[in-house]
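All protein chains but one are shown in place.
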Amino acid sequence: MSLITSSPRKRGSSRWLRFLDSRPEGGKGPLPLLGGNDVLGFLLLLVLLPSLAFAADRTPKPSIVIDKPGKCVSDVETMRREHPDMLKHQRDQTMHKGIRTPRFSLNGCVECHASTKTGSVLGDQGFCQSCHAYAGVKLDCFECHAAGPKLAAGTDRGAKP
Amino acid sequence: MSAEDKSKGVDRRGFLAISAAALGGVALAPGLRLIEIAGARAPDQAAAGTVRWGLLIDTNKCASGCDDCVKACATENGLHSTGHPRTDAQWIRKVELKDLRSGRAHSAPVMCQHCAEPPCVDVCPTGASFKRADGIVLVDRHTCIGCRYCILACPYKARSFVHEEHTDQNPNVPRGKGCVEGCTLCVHRVDRDQQPACVEACTKADHNAMTFGDLNDPKSEIAKRVAQFPTTKVRADLRLGTGVHYQGL
Partner (left out) sequence: MAQAVTYRELGGTGARFWGLLALLGVPLALGALAYFYMEHNGHIVTGMDNQIVWGMPHVFAVFLIVAASGALNVASTASVFGKTAYKPIAPLSALLALSLLVGGLTILVLDLGRSDRLIVAMTHYNFKSIFALNVILYNGFLGIGAVYLWFMLERRMNRYAKAAGMAAFLWRLALTTGTGSIFGFLVAREAYDSALLAPMFIVFSFAYGTAIFIAVLLAACRWDGRPVADELLRRLKNLLGVFVAGSLYFVTVFHLTKLYQTRFDGIERFILADGGVHTFLFWVVQVGLGGVLPLVLLFHPRLSASRRVILAACALVVLGGLAQMYVTIIGGQAYPQVLFPGLQETSSFFDGEVHPYAPSIAEVLLGLGGVALAAAIVAVALRAIPLLPDRLDRASGEEGA
């Protein structure tokens, strides 16, 4: 019968295990490792930080320039809320079933929303990119999808975000 | 036969003829409807399993130096040379073949064979490599993680890996760094009742070596030719049921 012994307090024991077992001196308050002051500070930050975020004007607001006439496939609120799901659902339909209704075509969105100046939905003032930069959501679509309407051979739409 | 019988026979024959014609019309009409449906699919209709797209390539008509199909594919799909031939994507290429014993030389275009049992679909860990209901084998680049296992598995060296970033894609052909790609049988054109770019270019240049169509439709040009002439498949021993047939190999 083998007795496997491991003893945090015996010779050669790991300092890390001892630390996890021990309590710091002078710790008061609801949690064993934090003092009362720590908890108050944390609560203050919790309240203050959101207000600090809204106060700053250093994040440029997205530029939503619609320079082409016509209506979008749905109203603004629906599009803002639902466009990720619409795109994700539609892409599977198109890819796997070959359903290519013009209403949900990504090319259709891009052709309409591409800036007339840059010919792209990317770039600082790009329709897609400026909003996504503001919201901090990575844009993966245009790694593969063309960011603007079909160009003449040889032209480059410029750098990726 | 007496005159009387004859008159009776004409009536009977006439009756039979009329009813046969009527029956024939009734039988043909749905057939006409079917051809109509197979020929044009509405945008909101899913690809049907009743259709099986295929290619027939007559290599007897393939000139050794000609690469019209290759150039057309590159133009259509936005594949351009980056100066690195070993990493540049090629969806179709002309393979020059030579029998060393007899000296016979000929050439054939090789692209994704759109197998009925594609090894690339079997091995893809995420299911990004898939076969559509109408037989076209595609890579869903939303799900592709770029593991390149399908490139290892494809017996026809049909797939390429995108090694660099691209910014000038054809809007109808999305392609990007880190994903695997291959001949799509110009699915974006096929879905709009057009021919793949390679076939169109070959026909326009009057070589007429390539035929595209629905193998399941007995009235289609390709089905008629495959039924009439002997055709082979590349690596037929693997029994993958390729959609691409060759003559003259």
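Going by the order they are written in, the chains are A and B; count residues from 1 in each one.
We take it that a residue touches a chain if its C-beta (ideal position, glycine included) is under 8 Å from a C-beta of that chain, and two chains touch if they have at least 3 such contacts.
Everything numeric here is computed off the predicted structure, so don't read it as measured data.
Considering the whole complex, the residue from B:42, B:145, B:205 or B:227 that touches the absent chain is B:145. For subunit B, the residues touching the absent chain in the complete assembly are 67, 70, 84-90, 93-100, 110, 119, 121-128, 143-149, 151-157, 160-165, 177-180, 234-235, 238, 249.
We take it that only the chains that are shown with their structure count from here on.
The mean-CA centres of subunit A and subunit B are about 41 angstrom from one another, to the nearest whole unit.
Listing the residues of subunit A that touch subunit B in their complex gives 91-93, 95-102, 107, 110-111, 143-151, 153, 155-160.
Of all residues in subunit B, those touching subunit A in their complex are 41, 43-47, 75, 130, 132-134, 138, 140-142, 165, 167-172, 174-179, 187, 191-192.
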